[in-house]
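Take a look at this one; I'll ask things after.
Note that one protein chain of the assembly has been removed; the remaining protein chains are unaltered in position.
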Amino acid sequence: MPPASPVSTRPRTLLPNPRVSPRFAGIATFCRYPRLEDVLPENRPIDWLLYGVPHDAGVTYRPGARFAPRAIREASQYVKRYHLEHKVDVCDRLSLADAGDAPVQPYDLKDTLDTVAAWATKTARAAGSSREPAKLLAVGGDHSIAYANLQATWALQGKPKGGLALIHFDSHLDTVDAVWGQQWGHASPFRRAIEAGIVNPRKMLSVGIKGPLNTADDLAFAKQQGVKIMTYADLHKKGTLDASPLRAFVKQLKQTPAYVTFDIDVVDPAFAPGTGTPCPGGLTSGEALDLLRALKGTNIVGADVVEVLPDRDPAGITAFLAAHVMFEVLALSV
Amino acid sequence: MPPASPVSTRPRTLLPNPRVSPRFAGIATFCRYPRLEDVLPENRPIDWLLYGVPHDAGVTYRPGARFAPRAIREASQYVKRYHLEHKVDVCDRLSLADAGDAPVQPYDLKDTLDTVAAWATKTARAAGSSREPAKLLAVGGDHSIAYANLQATWALQGKPKGGLALIHFDSHLDTVDAVWGQQWGHASPFRRAIEAGIVNPRKMLSVGIKGPLNTADDLAFAKQQGVKIMTYADLHKKGTLDASPLRAFVKQLKQTPAYVTFDIDVVDPAFAPGTGTPCPGGLTSGEALDLLRALKGTNIVGADVVEVLPDRDPAGITAFLAAHVMFEVLALSV
Amino acid sequence: MPPASPVSTRPRTLLPNPRVSPRFAGIATFCRYPRLEDVLPENRPIDWLLYGVPHDAGVTYRPGARFAPRAIREASQYVKRYHLEHKVDVCDRLSLADAGDAPVQPYDLKDTLDTVAAWATKTARAAGSSREPAKLLAVGGDHSIAYANLQATWALQGKPKGGLALIHFDSHLDTVDAVWGQQWGHASPFRRAIEAGIVNPRKMLSVGIKGPLNTADDLAFAKQQGVKIMTYADLHKKGTLDASPLRAFVKQLKQTPAYVTFDIDVVDPAFAPGTGTPCPGGLTSGEALDLLRALKGTNIVGADVVEVLPDRDPAGITAFLAAHVMFEVLALSV
Amino acid sequence: MPPASPVSTRPRTLLPNPRVSPRFAGIATFCRYPRLEDVLPENRPIDWLLYGVPHDAGVTYRPGARFAPRAIREASQYVKRYHLEHKVDVCDRLSLADAGDAPVQPYDLKDTLDTVAAWATKTARAAGSSREPAKLLAVGGDHSIAYANLQATWALQGKPKGGLALIHFDSHLDTVDAVWGQQWGHASPFRRAIEAGIVNPRKMLSVGIKGPLNTADDLAFAKQQGVKIMTYADLHKKGTLDASPLRAFVKQLKQTPAYVTFDIDVVDPAFAPGTGTPCPGGLTSGEALDLLRALKGTNIVGADVVEVLPDRDPAGITAFLAAHVMFEVLALSV
Amino acid sequence: MPPASPVSTRPRTLLPNPRVSPRFAGIATFCRYPRLEDVLPENRPIDWLLYGVPHDAGVTYRPGARFAPRAIREASQYVKRYHLEHKVDVCDRLSLADAGDAPVQPYDLKDTLDTVAAWATKTARAAGSSREPAKLLAVGGDHSIAYANLQATWALQGKPKGGLALIHFDSHLDTVDAVWGQQWGHASPFRRAIEAGIVNPRKMLSVGIKGPLNTADDLAFAKQQGVKIMTYADLHKKGTLDASPLRAFVKQLKQTPAYVTFDIDVVDPAFAPGTGTPCPGGLTSGEALDLLRALKGTNIVGADVVEVLPDRDPAGITAFLAAHVMFEVLALSV
Partner (left out) sequence: MPPASPVSTRPRTLLPNPRVSPRFAGIATFCRYPRLEDVLPENRPIDWLLYGVPHDAGVTYRPGARFAPRAIREASQYVKRYHLEHKVDVCDRLSLADAGDAPVQPYDLKDTLDTVAAWATKTARAAGSSREPAKLLAVGGDHSIAYANLQATWALQGKPKGGLALIHFDSHLDTVDAVWGQQWGHASPFRRAIEAGIVNPRKMLSVGIKGPLNTADDLAFAKQQGVKIMTYADLHKKGTLDASPLRAFVKQLKQTPAYVTFDIDVVDPAFAPGTGTPCPGGLTSGEALDLLRALKGTNIVGADVVEVLPDRDPAGITAFLAAHVMFEVLALSV
């Protein structure tokens, strides 16, 4: 976010006033933020670009997350702009835009990841200032797409040596080497990102991990690389959620550029039924939001929200929660 | 449709190629047609504007049609461009655009109808040529919004004496004087339009009417005014659907400017469960499409599709059918 | 119906005016007809009692029809009173009442049938006149409950020798001797009724029967007894529905007291997904209503609508159709 | 509740014995309590009247709460009578009745509120004793209807100077001045009630408030008026729910007549998906019930449960919870 | 089918008696037929193998058909054994078995097709006699898997010169060359099969084709190759369904080995909401079953049922219909 962003008299993001134009009206963009093409010159450079990656060719179980960007756009119409706990109005303080969906094609996973990364990098450069490109908030799609957004974010940050810090909310570690011979699927993005030097494993934290696992060996890579794992049980050692270890972790990151990846299956299926590989006994949505708020102060330079599956979300609560996760990430950035 | 529209080498409507950009990608506009703002100069003037009217303050039973424009935008992503029976590619021949949603406010029905009519008239004038404004295809919303689009269409046609012809697909006549003291609700739009001279009752045909009724008296006004009523039973006198009376009706209209209003409840609840005042024993979707195709040759100058209720449409088939009804109307206009 | 019932200036059934009291308001009774206790003295004796039998202990596959009376009461709030084809207002002409639900207990099927039959007989006698008891329209529940209502109806008619005529809409014959040793389940009601002399098999017509069957032998009993079977294929010999054989059958019944039993699975699962033993390739709802209307002139003395399963009816269209089937039966009786 | 209500040998509310008459049988009234018309003389005067207000013309987003009274009547069939924690049988101790639905008409919000208030006042007076009218438990409908029930309750209490105490469970403050020019919508009931002197803002507590907000200004009115706000975060300062601030608040109310208004959106969408303006990160149902139980000892003189939206409640858990909220309120009153 | 199959005293397929072992009990196999491993020696060689192909990597729009084999196994528990129109008991006459699911892996479409074809060929050889291998009925998955089953069937038939006849039920032609560079997706199987000589285009009939199309050019390949196309409109020229052109087509096939491929989207979305690329205005299920029955006499040597999408099938009617389509194909083979 722009370090010198004063409380301006003019909002940085022009949002339709819901007391003039109802939230159920209009072509749906993420949180009703303007399309990238429609951002006024005075609101450029843009701080964050939100974009969809309607891609689910990486799943190992239930497909359909390709329809998540649309479902989240719709659900996000009810996301408001003022954050009660952080006491900030994200639209006053940040210039936000919906860049549409990245180019994808479902028949070639690796090719799509490359295409998405290139498109996102270029779009963010054009939307930001020469000194500071726009930050990227990708909306999956399955978790495989995190690699593409990480890659783009890393490039936009100048490919820092040692890689980015990563704060990873998930039931699963996603560091499997390959499934069915596929190295780029949704079980593997962070293994690839660590291998590529994009993510620094010693500055990576996986939050909310739960069993059962396919095999105990699935923990090995992360442990060897020094990834910090906070299981659901670790977070609840004192009975109720304890966010202090998470706070301690992010505090020591200081100004390291950090990326937040949020797999919706980190919350319990009661709160997020619409996901492809759910895991029972997860966080409540209240706990998840609390953990996100505990990231305040972190230098977040990119993020994603993934694994929403609209066809298993009969009341729409999963997409609705995902939309608010996006908002929480943005609010951290003010 | 523009009389001089030759088969050009360049399509009149630029559509993303689904074999490059998948139908599940992108911010959803009606049938993937461009937003009005994005139409290229060479594709102006525009032939038809599609716009949503997310308004359901007129209902007498189940509300929720305010969410229909969004649901239909999503469902319409799978509408293709080439009409197999009419053998026309609507995008080659017509310049089409999504004008977004009209301004509405749910607390004042009459005020909203006035606002919508004014906005639509002005928008269509700006989008069309000086000689020929764009035609208006409104997507409700409940049936009360037909009045607004009729009013705009009538104005754009120069308020022809005697009013427009009206081809009305519905289970209900919608000519009740008032319900609970409200004259502008969804039971009354055509009574108001006849009274205002916008619709010529002797050139009005109501197709698919069915019982039961609240009272036999509900037929009186239409009959007195000379409205032609083809009940579901009338259409099936020979056992199977007979479209010839409909064909005969539209043939005698000759070049009279005609408006098509399509209440999705004219089809059976099996085909359109997502509607607020369903009626069992209705048309199949195949029959409804056949009847629409029988309008070929009519001078259609405006249209609407109304009464889709997404919350009662668990498999999305109602919105999907509505999207194809829009396509059928456009294909009549080539 | 009362032979001397002139078109009175006062309706025989007091119904809340939907243009004063909306259809979505009030404690739900069948079609908004008054509770039996609330019928005014001037509207007594009562012509038809509608009552629920929330019993599904007879099913062989999917249970849950015990919740159908409630679902149908709710769905029936939108049933109007004037029949467009027969041109009658049932509330002007008939005194109708909702008698609530019959006493049932799910752990003993035969005991429940006996209890229901006794309760219904007594209630109908009390509600009607000494000369003419009220007629009974039972809302199941599974098809086993038809036996109880048939038994009551037969008793109210003075147990006519030879039994009642029966017009039976169903995908299944329901004349199996026993399943799992149970003779009173939903596969057997008409076998029992024929054996008991309640139904005259030579005046019984089964309409809409379809395969596949468990065994060819399942046809034997009905054929031996002389039951007339019109399969779905028989009804469509000419491609489209031909109601004339049905008309011929009922015509020759003359004034024989006849009972109508309507298993909702006679219509296709598209029109009635909410049922326990569906059968694909069935009637449309339009065809089913046409067949019911073809019964005009029959001396109907009792009826039931059964096998609605609300938990498999996500859009409510099955209960909604069932409510209109009730209305069609009543309209035949004016 | 009547101060002298001894544990009688005869229950004050006659309830069908579920071990005789199954809970799935019978015309559905709230919790199976008798209709007002059916209450025996010996059970009069009545302590609490439950009534529906099928009205949703006040919503700013998703309509449909007009169908909530019916959905809650059905869901409430499984509400039992003995409260395990308070160790009271509400039917032994209180005379309870379902008064049906208040008169509404969806086309005029303010007129409906006036009509409801007048009807409720009159009905409660007639149902109670001359000294003590029946208390009113209204079942919405959207939150706008709280104003009507507050107005009636206030009148029945003799319009006490300074107004009623108000314990308000909600995600939202509902003290917006107006939306789209409408001062009586569901965003405004407590602003109007404070302005009218019906509610004493210094004895008003809003529990469970959450962001995001449309604007920080939305907090201003409540704060200026001295309303006490306990946000979700306030309640969870110690990690787990702490009900003691709530207990402290109600303790200092002493015998002030207090009204409880419960917007179902105060619980998380996982527990109440069926609501029109949900907010993620809310109370669990266990927490909500705990908070309600903490009101024990308060002099509750009226209440409402609002904002249930059946069409977004595929498994019925929202209406089911709402029915139990009603029971908790009644159990506080013994 | 075995030419010498007399009506034996012992059924060829051992089926649990539903009047002993309820249809809702037991591990679900297709239509309750035995697992291949469990078929008794006296019931070998096997006539038809039913197997699943849980593969949907070929879709261009909505994925999820990988879950169809399981959904159809469950829905098929209610498929009975005696065909009412053909008057045959398939279990008396044919030895049928469920061979489980073919090996698939979602990350490589072509590799999966090859693996499936090889596995199916080998399994059918082992299950049949040396003279006559078992026939293959594949349950998709998306339509791309038809290629694999066609290839296996063709091989089992001795790779007849000129290829197999093909009777193709579908809304789409599925002869597109490639989408997104992928030649093996669900838009292309019959183009590939024609090119490979597996299908004889002059003995190929596509039934139920409907628009709209992406482009008129999509018809070109099929027309050039001599494929016979019967559009939905062609089939309904006389208003009602006319099966005689279909009958004429199959009659001239004489004993040519023929394959039946049934894409569930050939029926209208009302009858088959659960599919990935639906098309409105399709066949009713009754019409589809009639057309299948009209194939009687054809020498069917292989078949598939594809494109069922359980996540869009809230009442399960699509899988239920698909299960009966399987039964109809088998009954043709007696």
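Going by the order they are written in, the chains are A, B, C, D and E; count residues from 1 in each one.
As a convention for this text, a contact is a pair of C-beta atoms (placed from the backbone, for glycine too) under 8 Å apart; a residue touches a chain by one contact, two chains touch by 3 or more.
What you see is a predicted model; the values in this text were computed from it and never measured.
Engineer: Which shown chains does the chain we cannot see touch?
Structural biologist: Its contacts among the visible chains are A, C, D, E.
Engineer: In the complete assembly, which of E:Leu15, E:Ala28 or E:Ala270 touches the absent chain?
Structural biologist: With E:Leu15, E:Ala28 or E:Ala270 as choices, the missing chain is touched by E:Ala28.
Engineer: For the chain left out of this view, which of D:Leu241, D:Cys279, D:Ala294 or D:Leu332 touches it?
Structural biologist: Hidden-chain contact among the options goes to D:Leu241.
Engineer: Among C:Pro106, C:Gly197 or C:Gly239, which one is in touch with the chain left out?
Structural biologist: Spelled out, the listed residue whose C-beta touches the missing chain is C:Pro106.
Engineer: Applying the definition given at the start, please give the residues of chain E touching the unseen chain.
Structural biologist: 21-22, 24-29, 35, 37-38, 52, 54, 66-67, 69-70, 73-74, 98, 100-101, 103-106, 314
Engineer: Touching the absent chain: which residues on chain D qualify?
Structural biologist: Considering the whole complex, chain D reaches the absent chain at 18-20, 22-24, 78-85, 87, 89, 238-242, 268, 270-271, 284-286, 288-290, 314-317, 320-321, 324, 327.
Engineer: Tell me which stretches of chain A touch the chain missing from the display.
Structural biologist: With respect to the unshown chain, the touching residues of chain A are 60-62, 179-180, 209-216, 218, 231-233, 236, 239-240, 268-271, 273-274, 277-278, 280-282, 284, 312-314.
Rule of thumb we're sticking to: only the chains that are shown with their structure count from here on.
Engineer: Out of curiosity, which chains are bumping into both chain B and chain E?
Structural biologist: A, C
Engineer: Hop distance check: chain B to chain D, minimum number of steps through touching chains?
Structural biologist: Contact-graph shortest path, chain B to chain D, evaluates to 1.
Engineer: In steps of 5 degrees, what rotation angle do you get fitting chain A onto chain D on the CA atoms?
Structural biologist: Copies differ by a rotation of 120 degrees.
Engineer: Are the interface residues of chain C and chain E largely the same numbers on each copy, more than half shared, or largely different?
Structural biologist: Mostly different residues.
Engineer: Check A-E against C-D and say which one is joined by more contacting C-beta pairs.
Structural biologist: By number of C-beta pairs in contact, C-D is the larger.
Engineer: Among all other chains, pick the one whose mean CA position is farthest from the mean CA position of chain E.
Structural biologist: Computed centres place D farthest from chain E.
Engineer: Just how far, in Å, is the C-alpha centre of chain E from the one of chain D?
Structural biologist: 56
Engineer: Two-or-more-chain contact residues of chain A, please, as numbers and ranges.
Structural biologist: As it turns out, chain A has residues touching two or more other chains at 22, 24, 66-67, 105-106, 314.
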